[in-house]
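Left out: one protein chain. Kept in place: all the others.
Entry: chain A
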Amino acid sequence: MPLIPYTLAPFIQARPWLSKLFKPLAGWYHGAAGYRQMGLRADDLISEENETVLQALRRLPPKEAYDRIYRIRRATQLSLQQKILPRAEWTKPEEDVPYLSPVLEQLDAELKERAALDTLAPLKKH
């Protein structure tokens, strides 16, 4: 199952004029979602209660995995205290890079390939 089942993103990204139109809107949406004020990245929000995501988390380099846990614990603490971080510590848009979704995509491709090969019907040449 892909990360986001139905998405218009590739359609928009393929058309420069459309993507130019939506860019400010996307930026505003990310800011309004509020996770950056808690010091999180977009990929931290992916639910980990799922075999694929667990496997992807295992594949993260140790430093990435440590930082992820740190961000999540900090955000939990902030949530308990009903606070947000001081403005200087908010996640900057350039820091908000996907670090988990590429691994997830790779895993999805692996699973898809396995399913395809498992249901393969070989055609005889003769």
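Here, contacts are C-beta pairs under 8 Å (C-beta built on N, C-alpha and C of every residue); 3 or more make two chains touch, one makes a residue touch a chain; residues count from 1.
Definition applied: contacts and distances are computed from a predicted model.
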item	value
Protein name (UniProt record) of the chain left out of view, among "Geranylgeranyl diphosphate reductase, chloroplastic", "Adenine DNA glycosylase", "MIF4G domain-containing protein" or "Cytochrome b-c1 complex subunit 2, mitochondrial"	"Cytochrome b-c1 complex subunit 2, mitochondrial"
Hidden-chain contact residue, picked from the options A:P10, A:P86 or A:P122	A:P122
Contact with the hidden chain (one of A:E48, A:E89 or A:E113)	A:E113
Chain A, residues in touch with the chain not shown (by the definition above)	58-59, 61, 110, 113-114, 117, 120, 122
